[in-house]
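Reviewing the structure listed below.
The complex appears here minus one protein chain, its other protein chains still in place.
Chain naming follows the written order as A and B, and within any one chain the residues start at number 1.
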Amino acid sequence: MERILEQIPRFFTADNMALLLQSAGLTLAMTVAGCVIGFGLAFVLVYLRQTPGRWALPLRVICVAYVEVFRRIPFIVVIYLVLFFIQTVASNASLFTIAVISICIYAIAYTAEIIRGGLESVPLTQMEAARAMNFGRLRTLVTITLPQAWPVILPPAIAFAVSFIKDTALVSQIGVFELTFRGKELNNQGYSGILVFGTIAMCYFLMSFPLSMLGQYLEKRLATPRSEQSARKIRRT
Amino acid sequence: MNYNFQYGVVWDNFGALMEGAWLTFQLGVFAFAGGILIGLLCASIKTYGPWPLRLLVDTYVVFITNTPALIQIYFLYFGLPELGVRWSNEACVLIGLVLNAGAYLTMILRAGFLSVRKNELEAGLTLGFSVVQQIRYIIVPHIAKAVYPALANFFIVVLVMGTSVGALIGVDELTGQAINLSSINYRWLEYFSVVAVIYVVLTFVASVGLALLGRWAFRVRVRIF
Partner (left out) sequence: MPHLAVNNLRAKYGALEVLKGVSFSIEKGQVVALVGPSGSGKSTVLRTLVGLTPVTGGNVTIHDDKIDYASSGSLRRARDQMAIVFQQYNLFQNMRIIDNVTVAPVKIKKRPKDEARADAERLLAMVGLADKLNAFPDQLSGGQQQRVAIARALALHPEILLLDEVTSALDPELVNEVLDSIRQLAKDGMTMILVSHEMAFVREVADKVVFMDGGSVVEEGLPEVLFDAPKTDRAREFFGKILRH
């Protein structure tokens, strides 16, 4: 205990804090890059999954299988598979790239389900009206379905990304200089584990908690129908 | 890509992987069971307890659910020995997972508690049930039915995402075994692809089992896919 107290002034130096800040930045950057790209690709997956016609059956099966399989594999296993696969095909890929690809692969599987749920919440009749006017499948999605599905898709998608900030801790295992890796490094340098991992936990908390609050606020905000929003605006003016 | 896949060595060590899978399953079950106990306690406190205890539970839930399980386990494994508390790596993983699952299960169960409507309780009273009978025949079945799908889903999360964290402090569950074995002969892709399949099969069996259990015990439909 005294050892910990004695270490505090040595631990909370400007240098160490700068390192932690940098690593926290990397953690966030990885999460945002992986989730945003994954979210985009998840749309492609959902779109392909809805391809009509008998010839597209194998395509639909692959899309369903992708989601099912990757939701049942631990993230750390995905990281290892990506790491060693990428290293055999492109040995000069950076660890950061590998981490982002792993996050991406995982995010696709989870957000695809969120997107599908959102799209299915839009009444079928909206799409029928568009089809009867000769809208193509993609145009219907972009101009009719998606704008109505956003309020249903965004809150859980944000919640997923926020909760994934924590799961990225696992990429420390392959040596990306994110928060957890930095924590292990400081611990190896002899700083108290309680002090180091307590601080690291605090860093995660400071990223995760406000963002999840923001997500909850957005959810409430988006769930309000437009007519009420405009009514509120009128009342305010 | 001219990588030469060699699965032979994986089959030679398949028994070791199976041992890892068995440990994964045990860790998952015990972590979930322990988490349920904590969850029940905390959800009851949140629903019926005095405010200082409620505040304590809130703090616990907010802190655990906003920090990585891995850091919580590192804290136990690398931090606690400084206070003279020395647990084995398996104990650290199990205790860490129980504490972690407990927080998430508090949220799930709390939602279930809130779903018991007042009028059902009143209906129970007018039917002449005692308090114990009410809990036994009305409240528990109702809550079980309401939260079962979320619980079943969370069990899979613990079984996959939870237990695999143990590999990072050297627990020989399924992922840990894969790391051990592949660092001997460097067939990483082979080991990890087989392990991925084992996880899919394991969780699929668990999903089917839970769906059947749910239908038989609580008459709820749980989707497997």
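As a convention for this text, a residue touches a chain if its C-beta (ideal position, glycine included) is under 8 Å from a C-beta of that chain, and two chains touch if they have at least 3 such contacts.
Treat the numbers as computed from the prediction; the structure is a model and nothing was measured.
Partners of the chain left out, restricted to shown chains and counted across the full complex, are A. Of A:Thr51, A:Thr143, A:Gln189 or A:Gln216, it is A:Thr143 that touches the chain left out of the display. Annotation: of A:Phe135, A:Phe177 or A:Phe209, A:Phe135 touches the absent chain (contact as defined above). Per the touch definition above, the residue from A:Thr51, A:Gln126 or A:Gln216 contacting the chain not shown is A:Gln126.
Summarising the interface, chain A meets the missing chain with residues 125-126, 128-135, 139, 143-144, 147-148, 225-227, 230.
Assume only the chains that are shown with their structure count from here on.
Taken together, the chain A residues at the contact with chain B in this complex read 1, 3-4, 64, 68-69, 72-78, 80-81, 83-85, 88-89, 166-167, 169-170, 172-173, 180, 183-184, 187, 192-194, 196-198, 200-201, 204-205, 208-209, 212. Of all residues in chain B, those touching chain A in their complex are 1, 3, 62-63, 66-72, 74-75, 77-83, 156, 160-161, 163-165, 167-168, 175, 178-179, 188-189, 192-193, 195-196, 199-200, 203-204, 225.
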